[in-house]
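A single protein chain has been omitted from the complex, and every remaining protein chain is retained in its original position.
Moving on, here comes subunit A:
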Amino acid sequence: MTIPTSSIEQVIPVQGSMAQPESGRPAKAKRQRFRFLSNRKATAGLIILAVYLLLAVIGPWIAPFDPGARGDDLMQPPSGEHWMGTTHLGQDVWSQLLVGTRSVIMVGFVAGIVATTLSVIIGVTSGYAGGRTDEALSVLTNVFLVIPALPLIIIVTSILENAGEWVVALVIGFTSWSWNARVLRAQTLSLRRRDYVEAARATGERSRRIILFELLPNLTAVIASGFVGTVIFAVLSEITLAFIGITSSNTWNWGTILFWAQGQQALARSAWWWFVPAGLAIAILGTALSLINFAIDEFVSPRLRSAGKTKIKTSSGRTVRMRIGFTPVLSNSPEPITRASPIPLIDPNGATPVVRKEATS
């Protein structure tokens, strides 16, 4: 048996000749420049966060009243003039909230950035370097791990005169990196043993390149979740500090509002408008950051990416979630879906299809 050999170029079809689809070619997936934004969680989280950032910038300017100024309307529920009511001194709660946003966001993000940077540098270095460096850095991490952040902040802020937001942010940042550093160290330890990292090392790539191009992309999800976690922690810490009256009460943040609300027994006097807005603001900020965190997880890990629709209606009429091991059956009719051409095919000019003579041995 011989098979006519033909050169490869001869037979590779031009794309045009092949482009006659059997049934309509499926619509090409839309190319998206901002793929991250196509994730609904990311969109929601980023929009909420953008609103907070905007308020942090323009809040003090658009606030209708001076947050500290006393007024004549004491303990008024929300009204047209005071959107979120007033305090026992007649201060406008809405203005307090607006003015307080800047400090909260600032402390949250500064602390988050400081802590994340430290944890990446220390965690990845210690995981990748190994040996003495690893031990030294691990000891450092473990020491910081057991330092209770909040009492330390209380002490530092009470020692420093006029401890402002920056001091609070930096103290939170410098004390809260250790947990993430440990997680990153563990993850780096596991990653650096993977084949592709070994291969990169074997081909002579520098450590810096291995860390930046091979390891860090794999750590993105961990780093992002660490960042988001630290921001939430920092926000809560600052609010806690203000709430228990540690930080100076002449700067406004959401904690200060809660501090006064608590001090004046807003709950007992059923002045819900005093503390609910600040509490909601904290909760929604946390939600937005978590949504962004989920979205980053899905974005960097293709496996988590939800592939569009996952619920599907099967032939038995049930709606099931697609999962491995129980492939849904859309239809079990024994009829063929694409019908092959009828046979035999008679040429219009009367010739029956000819079996071409082939050389058989």
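Throughout what follows, a residue touches a chain if its C-beta (ideal position, glycine included) is under 8 Å from a C-beta of that chain, and two chains touch if they have at least 3 such contacts; residues count from 1.
Here, contacts and distances are computed from a predicted model.
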**Study point:** Chain left out of the displayed complex - its UniProt protein name, from "V-type ATP synthase subunit A", "Peptide ABC transporter ATPase", "Phosphate transport system ATP-binding protein" or "Cbb3-type cytochrome c oxidase subunit 3"
**Key:** "Peptide ABC transporter ATPase"
Point to revise | Option from A:Val139, A:Leu212 or A:Leu330 whose C-beta touches the chain left out | key: A:Leu330
Point to revise | Interface residues of subunit A (partner: the chain not displayed) | key: 1-8, 10-13, 17-22, 24-27, 29, 307-310, 312, 315-316, 322-338, 340-341, 343-345, 353, 355-356, 358, 360
